[in-house]
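With one protein chain withheld, the remaining protein chains of the complex are depicted in position.
Chain nomenclature is as follows: A, B and C, assigned in order of appearance, with residue numbering initiated at 1 for each chain independently.
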Amino acid sequence: MKIGFVGLGNMGQAMARNLIKAGHELTVYNRSQSKAEALRSQGARVAKTPREAAQGAQAVFTMLADDHALEEVSWGDDGILAGLDKGAIHISSSTISVALSERLTQAHAQAGQGYVSSPVFGRPDAAEAKQLWVLAAGAKADVERVRPLLEAIGRGLTVLGEKPSASNVAKLSGNFLIATMIEACAEVFALTRKHGIEAKTFLELYQSVFANSPIFGRYASLVASGQYEPAGFALRLGLKDVGLVLQAAGSAHVPMPIASVVRDQYVEAVARGMGEQDWSALGTLAAEKAGLGKP
Amino acid sequence: MKIGFVGLGNMGQAMARNLIKAGHELTVYNRSQSKAEALRSQGARVAKTPREAAQGAQAVFTMLADDHALEEVSWGDDGILAGLDKGAIHISSSTISVALSERLTQAHAQAGQGYVSSPVFGRPDAAEAKQLWVLAAGAKADVERVRPLLEAIGRGLTVLGEKPSASNVAKLSGNFLIATMIEACAEVFALTRKHGIEAKTFLELYQSVFANSPIFGRYASLVASGQYEPAGFALRLGLKDVGLVLQAAGSAHVPMPIASVVRDQYVEAVARGMGEQDWSALGTLAAEKAGLGKP
Amino acid sequence: MKIGFVGLGNMGQAMARNLIKAGHELTVYNRSQSKAEALRSQGARVAKTPREAAQGAQAVFTMLADDHALEEVSWGDDGILAGLDKGAIHISSSTISVALSERLTQAHAQAGQGYVSSPVFGRPDAAEAKQLWVLAAGAKADVERVRPLLEAIGRGLTVLGEKPSASNVAKLSGNFLIATMIEACAEVFALTRKHGIEAKTFLELYQSVFANSPIFGRYASLVASGQYEPAGFALRLGLKDVGLVLQAAGSAHVPMPIASVVRDQYVEAVARGMGEQDWSALGTLAAEKAGLGKP
Partner (left out) sequence: MKIGFVGLGNMGQAMARNLIKAGHELTVYNRSQSKAEALRSQGARVAKTPREAAQGAQAVFTMLADDHALEEVSWGDDGILAGLDKGAIHISSSTISVALSERLTQAHAQAGQGYVSSPVFGRPDAAEAKQLWVLAAGAKADVERVRPLLEAIGRGLTVLGEKPSASNVAKLSGNFLIATMIEACAEVFALTRKHGIEAKTFLELYQSVFANSPIFGRYASLVASGQYEPAGFALRLGLKDVGLVLQAAGSAHVPMPIASVVRDQYVEAVARGMGEQDWSALGTLAAEKAGLGKP
C-alpha cells in the first residue's frame, strides 16, 4: 500500500522501517528533516510537509509526542486534514487525550476521511523487533482495511470497537497500570529496605512470585537498582499520561484514588527536577520519604 | 524427621500431607479435631494440645489465621513454648504481624528453642500441588536444618536473612502488591467500562500485554467478571493484611500512600458487609462509585 | 460611574443592586432577560447584548457560572471585548480557571482595555447585605480606579498584586479550604457517630472549640511564616494522635481517606527528622514538594 508516515522519533522510525520491510511504499515527514533522511536510504520518499506525506496515500500514520504536536501536523494549510484523499485513513498511534481523539474523529468525518485510533504498547526496542502490541478502534471497514499495516508493526492486535477514542482510553489505562505498579514497587522497596531486607533479595522474590510478566518485572528491577538514567520513558511523560488518565476519568465521572496519589508523586518529582529521569524514579521519592538513601 | 503441625485449615492440611508424602513423621493438632482426624488415615498421629504436638519433635509448624490464633497455641500451659524441646525449632508459616514475630523470636530464644519465620505464597490448590513459594528467615543453622522440610512443601525458597520478622515483612509486602494491583484493576475496569469498552475486551488486552503473570492475571479476571464468591481469599483478611503492612510501615517510618488508599477501600468494603467475599471485590466499589452496575 | 453588569444570577443581582444604591449608573445584561427586567425598576438600563452593556461604560462587571459562560459573553461580535472602550476596565468576578483569566488578560491588553480579576467570597445573602469579601488583582492604576466599586459591594478587600490570575488562584484556594473542611467533617461525624456519639453533641463541641475560634487561624500563621520552632505541640505527637484516629476508625470500620493522607505526611516528616518541630511543620514538606524554599 501507499502510506504516509508523520513523526520519526525512536518509535516512529522503527515502525516505519517495519512497514517498508513488509513491502509498503512510504512517504515520510519529520519536523527535523535529518531523521527523515535516514529512511530515504531504505527506500522511503521524503515529504516537505505533513500534507504532502498524506497526499495520494491510502493511509497516513502519525506518531508524535503529545496533543500539541499532533494538532500541529493535523490542522492548517500544511496539515494532514488538508492533504488526505477522501476515503483515505489517518492512523493515529500517539498517546493523546480522549478529547483530541474525539475532535479528530469529527474533523476527519467532516472531510470524508477515515480515522483509526491505534496507539501501541512497547518501547523502541520492541518496535524495532516488531514486538509491539497494537490497539485499534474506528469504523469497522476502516479497521479491516488497515489491519495488514497494524499486523506489520506488532506481535498482536486488540480491536476496541467503533469509537476511536476507546483505544486511547485503553492505552492510558495500560500506562496507569504500569505507573501504579511503579509506585507500589517504590513503596514496597522502601518498606523492605527499612526492615533490613536488601533490595536485590526482595527483587529475586518479586521475580519468582509475581512477575514473570516482563513489564512489571522490568520496573521492579529499576526501582530495586535505583538506576533511573538514561530514561526509557521520561518521568514528565509519565506525569502527562497520568494527567490524561485523570482527565478521561473526570469527564466520565470515575473516581480513581490510586491514580490521584500516583499523579501527586509525579508532580512532586517534576517539581524537584526529576522530569528527565525514567518514570520509575518514583523509587527515589519513596526512599527519601522513608529516610533512606540510594539502594 | 519427627515433626509437629499445628493448624489444619485448607493451607495447613495440604502442607502437612506433602510433609507426610516426603517421608516425615507427623503429629498434628487442630482446634476442631475433625480436621486432624482426616490426616490420621494418611499416617499422622493426632495430638490433644499444641504442646503435645510439639513434644519430642525436631520442628513444629504453625499455620493459623491471625496473630490471636497463633498467640493461643504458642503460650500457656498447653502451648508450643511449653512443649518444644531445647534446640527444636518452631517454623511459623502464618501471615502475622512483625511485632508478634519479634515477640516469638525472643520467647523461643529465652526457652533455648529455635524460631524460623516461614510464610508462604500460594493458595490451597498451590499448597496441594507443592507449588508454594516459601520464605524463610532465622538463625542460619536453624534455617539449614529445616530446609528439607521447606523444600518438601513448595517449588522454591527465598531466604531473607537471620532476623525472622524480615520474612513477615516480605510476605506482607507481597500481599500489598496484590492488593494494589486489585485496586488498580478495580479502577481501570471502571474507567474503561465507563468509556464503553467491554470488560472482557480490556481483560484480553491486559492478559496479552501485562499479565502472563498468573497472579496479577487471575485477579484481573475476577474484577473483569465481577465474580467474587466463593472467596479464594476473604476480603476481611485482605483488610487485616494491609493493616499489618501499614503497622510495619508505621513502626519503620515509611509513608505508603497507596497502601493507605487501599486500606480505606477495604475498610469501606467491610463496613458495607462484603467481608466474606473475595478480596478482589474492591471491583464492586470502584464500579459503584463510577455509577456502574455489575460487569 | 457608568457601569455595565453582565450575569444576573443570585450573586450578580445582589451585587448590581448595591452598585445602584451606591449611586452608580448601571446597564445590565443577562441571557434570560427576565432577570434583567427585575433591575429596571431599580433604575438600571437593560442591554440586549454583552457588547451593548459594555459600550460607553468605564467598567463592566461579569459574574457568571463557569469558564464557558464567561467565554461566551467576552468574545464574538456581541461580546464585551468588542464593545468596551479603550481604557475602560473589565472586572471579572466569576470563579474561573487560571488559564482563562490569563487569556482574558492578554485579550484586553491587545484591545487597549484594562482587566481586573476580582472574585468574591460569600453567598447570595452576604452579597445582598454588602458583606462579601472582595479580591482584586491587576494593573495598579486599574485596581485603584475601580476600588470604589469593589468597596460598594463588600465589607473588605484584599489586593493580590498586578497579575490578574493571582486572585483566581486565591479564590480557588479558599474554596479548596472549605471543601477540605467539609470532607474532614464528613469523616469525623462518621467516626464519632460510629462510636456512639450523637451528631448534635459533637456539633456542639465543634462549635464551642473550633468554629469562631483562633485555632485554625493560628496554624495558618505558623505555616505562612514557616516558624516551626519551638514546637507548641510536637510533630511526633501529631503523628501519634493521627495514628490513634486511624486505629479508632479501623476498629469501628470507618474509612478516613483524608486522615490516611495526613498520617503519611507525618510519617514522612518524622522519617526526615522533623519530629520535634511543631506539628504545623507539614508546611515545610508541602513547600519542598512544590520546589519552594522557606516562605
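The rule we apply is simple: a contact is a pair of C-beta atoms (placed from the backbone, for glycine too) under 8 Å apart; a residue touches a chain by one contact, two chains touch by 3 or more.
This is a predicted model, so every value here is computed, not measured.
J.: Given the contact definition stated above, which residue among C:T49, C:T62 or C:S165 touches the chain not shown here?
T.: C:S165
J.: Which chain A residues would touch the chain omitted from the figure, given the whole complex?
T.: Counting over the whole complex, chain A touches the hidden chain at residues 243, 249-250, 253-257, 260-261, 263-265, 267-268, 270-271.
J.: Across the whole complex, list the residues on chain C that are touched by the chain not included here.
T.: Looking at chain C, the ones touching the missing chain are residues 65-66, 95-99, 121, 123, 133, 135, 156, 158, 160-161, 163, 165-166, 168-170, 172-197, 199-217, 219-221, 223-226, 232-233, 237-238, 240-242, 244-245, 247-248, 251-259, 261-262, 264-266, 279-280, 282-283, 285-287, 289-292, 295.
J.: Give me the chain B residues in contact with the hidden chain, please.
T.: Interface residues of chain B facing the absent chain: 257, 267-268, 271-273, 288-291.
FYI, only the chains that are shown with their structure count from here on.
J.: Compute the distance, rounded to whole Å, between the mean C-alpha positions of chain A and chain B.
T.: 38
J.: Between chain A and chain C, what is the separation of their C-alpha centroids in Å?
T.: Between these chains, centre-to-centre, one finds 38 Å.
J.: Of all the residues in chain C, which ones touch at least 2 other chains?
T.: 257, 267-268, 271
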